[in-house]
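Removed: one protein chain of the complex. Kept in place: all other protein chains.
Coming up: chain A.
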């Protein structure tokens, strides 16, 4: 495990989630931010701030990234979503191309 292989996602309230780059790349939007040459400062600092995504939703999204990796590896579990989070989660997922 190397520090360079992780990224930090920061929520609207300033909570931080340190996750594997591999997991973050599940999101096409984050993938673009981290891999596009010479555009985003995010590429260098491995830090992305989402002023419009609340902490609860951002954590759920991170859990989804890891679930997605596990699922791709053949583990067949369901991803639980609390009904009250559904709408916000969909909006965030849409933005993140997830």
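In the analysis below, a residue touches a chain if its C-beta (ideal position, glycine included) is under 8 Å from a C-beta of that chain, and two chains touch if they have at least 3 such contacts; residues count from 1.
To be clear about the criterion, contacts and distances are computed from a predicted model.
UniProt records the chain missing from this view under the protein name "Ubiquitin-like domain-containing protein", selected from "Small ribosomal subunit protein uS2m", "Cell cycle checkpoint protein RAD17", "RAB guanine nucleotide exchange factor (GEF) 1" or "Ubiquitin-like domain-containing protein". Contact between chain A and the absent chain runs through residues 1-3, 6, 12-20, 23, 52-57, 59, 62-63, 66, 69-70, 73, 75, 88, 91-92.
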